[in-house]
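First, the structure itself, so that you have it in front of you.
Removed from the display is one protein chain of the complex; every other protein chain stays in position.
Naming follows writing order (A, B and C), and every chain is counted from residue 1.
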């Protein structure tokens, strides 16, 4: 059965948790807010030749994520029937969430890639499309494990930090 | 010695051969031409946290590539001291070049990823940034081999074709 | 009758003749061609609060325009029931067409603004949206006459040339 096989081998789960990547601008309030997962639009635009699903798990600035939130993310990873998972996430605490997923072994046997962006996806100069592309290449190619993909680099999920002053992710 | 190791293990070679991705528009002639490798600008924009080099090997529409050109590309791959190589290439004959590299075993022990774009990188709707991101994730994560990365999918280099009517790459 | 008055006083005719502004890229042929009027999409995007019509009169590089073509453009201007007309046009011979419209008095009592772009509208760095905006402001505000709007400046239609080397329009 082609369909079943297809899903088993290749389908990618994208779990959106919020963060800068999904920030949109509300003219009615003259402010930014985390909106629906922008990854959806990006992926539709490029005629992806691989099945994927997008789930909006939460819409939070990553500075506002609680222990409960991280447990919910880890549980979603553990429960996912697909073995290839991208998590879009705010950048400020992305390493903490990666470490939480590692420490509770939620990703056993799965390839989990966290990514996000330093500028909202709607900005002309945003890194969102580039980072989602980089995450997609990684999630299809990397061995089981937890990774952070930012600034064009595939980092081990527990050996990376955000250098806020420089505006880049660095290896520990 | 950190530096040497860094280059040995991680540095990425980007070999530009031309194609749509590098097409620019010359007002003076009212026509387009293959220009210098646009990948350079893309990568500078995102503060890549991994060393890379860009080499402009040729500037050709892929329909104009000869057997000689493909041998030159394969030779560049074989001679490259880095084991992680991205080749930007016109889309029309990208599969032929991938097969040529495979058949002459130029990529032995190396991870080689071919990518390009269906619209010039300078277009607002171009897939260039997304594809280069996807290729970067793949080249860092995939086992040795030759791959084509288009439409968000990592294809085995010898099992893919371009469906021109649909404007997408498909698995064979 | 508000509606009739509205059309009489305010409606804007946009006549597309081709040129760089409407150049699109055909992947199937790996080349550029003059496509349908891109002005349409631009205007839809901005929720224009003024009625307008778009007519695709011809699709030509302005270097290919003949005397017959210019007469056809002038006749379209003369026949137009609206008194506010924007002509999108290739940049290379835009001044010639403006002079032709002036010399045959096709624009009597009308405000006619020619504009175009130095880069195709689909390019991220295109001047198309800016120029169309500038033309719209001019066509609603200027006295009857023939104008060329390029590089943010409103030129009298018979006192302007394109400086190809510098890539700008200049006053004569």
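Everything that follows uses one rule, which is that a residue touches a chain if its C-beta (ideal position, glycine included) is under 8 Å from a C-beta of that chain, and two chains touch if they have at least 3 such contacts.
This is a predicted model, so every value here is computed, not measured.
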*Which of the chains on display does the removed chain touch in the whole complex?*
A, C
*For the chain left off this view, which of A:37, A:95, A:120 or A:137 is in contact with it?*
A:120
*Quick one: which of C:16, C:34, C:122 or C:149 touches the chain that's been left out?*
C:149
_Missing-partner contacts on subunit A, residue numbers_ = 20, 23, 25, 27-28, 30-32, 61, 63, 90-92, 118-120, 122-125, 164, 167
_Across the whole complex, list the residues on subunit C that are touched by the chain not included here._
42-43, 45-50, 113, 125, 127, 129-143, 147, 149-154, 167-171
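Rule of thumb we're sticking to: only the chains that are shown with their structure count from here on.
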_Edges wherever two chains touch, nodes for the chains themselves; is that graph a line, a ring, a star, complete, or other here?_
line
*Can you grab the rotation angle between subunit B and subunit C? Superpose on CA, round to the nearest 5°.*
180
_Closest chain to the overall C-alpha centroid, by per-chain C-alpha centroid: which is it?_
B
*asked:* Shared numbers divided by all numbers used: is that above or below half for subunit A and subunit B, i.e. same or different?
replied: same
*Rounded to the nearest whole Å, what is the centre-to-centre distance of subunit A and subunit C, using the mean of the C-alpha atoms as each centre?*
45
*subunit B and subunit C, separation of their C-alpha mean positions in angstrom*: 39
*What positions in subunit C touch 2 or more of the other chains?*
124
